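Of the protein chains in this complex, all but one are displayed in their positions.
Our next item is chain A:
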Amino acid sequence: MDGAARTEHHTVELAQNRTKRPHDTHSIHTMVTELGLLYLGGMTVLFFFWAYGIVSFVLDVKNKFIPKGRQYLRGRRQLKEEQQREQERKEREEQLY
């Protein structure tokens, strides 16, 4: 391709691009916004569940795990006391044999 033809081709390309640009620019803008929104939405959802998980876990620890742990320890203590009482009672009963 000689120089004149190259210039003409370039001119045509530019003209085509010029005619395309508004449409293409719009297309690029739209794509970025949707992705962003999707990304933002996704992140929001993820953040919500992450935060929800943390809050829920904290509340579970406070309201469920700690009381259950305490209950377990209390139960063990009571069982131990009960066993001790029974043992003492058994020993006292054996004194009457």
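Please note the rule applied: contacts are C-beta pairs under 8 Å (C-beta built on N, C-alpha and C of every residue); 3 or more make two chains touch, one makes a residue touch a chain; residues count from 1.
The rule we apply is simple: contacts and distances are computed from a predicted model.
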Point to revise | Per UniProt record, name of the chain withheld from view ["5-methyltetrahydropteroyltriglutamate--homocysteine methyltransferase", "Na+/H+ antiporter subunit G", "ABC-type D-xylose/L-arabinose transporter" or "Branched-chain amino acid transport system permease protein"] | key: "ABC-type D-xylose/L-arabinose transporter"
Review point. Given the full complex, what residues of chain A touch the hidden partner chain?
Key: 89, 92-97
